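One protein chain is absent from this view; the other protein chains keep their places.
Now for chain A:
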């Protein structure tokens, strides 16, 4: 009799529908994809259902929908100014997607979309792609002033430009890795401690009593993970706003 706890298994991706390999690339409708569409559906139906009454004095759900709107809107306004509001739908979509993905991941047996580096990297690339595209379309070559800080002595300038370029290029990396690593590590930690409970209970009465400790740990970690789930979504949105602010105002 052996009990197996595999903390990595929860990140497993499998095909629900195998679409074969058109063009040499293996494709399939995966559990990850199902959760992605689930997340989109949850966000959309929540927002439309909550605002169905369009009441002047909001009820609980409508308050929640308005709160999420105004929370993201005020984040965009304070970090990127009123001009930044043209990116509001993007920031809102990113925030809600990451937030709901993180929270859905907290449901037992659910798959955490944001625990996959490719997903967070793609989201980060959407942000940086938007920054670069908008920056060049709006400001042309003036956008490159982003890399030239003003008021720096001439002999330091080459180093500063190199540093600025490196820091700019590391943004998508840090943006994607932060979210990915937080979600991955949190879920592994919870699973490992949950695994300890199972292991210890297999060891008789003493093990049952001892299992209280990892159980308490799992409870604490669960609370922490809910905090992290919200915080990472917020951090992602705030950093998106800060990077977009660079595209709007490239001069330092």
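Quick note on the criterion: contacts are C-beta pairs under 8 Å (C-beta built on N, C-alpha and C of every residue); 3 or more make two chains touch, one makes a residue touch a chain; residues count from 1.
Heads up, the rule we're going with is that contacts and distances are computed from a predicted model.
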Just to verify: the chain that's not displayed, which of "Carbohydrate ABC transporter permease", "Phosphoserine phosphatase rsbU", "ABC transmembrane type-1 domain-containing protein" or "ATP synthase subunit b" does UniProt list as its protein name? "ATP synthase subunit b"
Option touching the unshown chain, where A:65, A:211 or A:229 are the choices: A:65
One chain is left out of this view; which of A:115, A:182 or A:245 touches it in the full complex? A:115
Touching residues of chain A against the unshown chain: what are they? 1-13, 15, 19, 25-30, 32-33, 36-37, 39-40, 43-44, 47-48, 51, 54, 56, 58, 62, 65-66, 69-70, 88-90, 92-93, 96-97, 108-109, 115-119, 122-123, 126, 180, 184, 190-191, 194-195, 198-199, 202
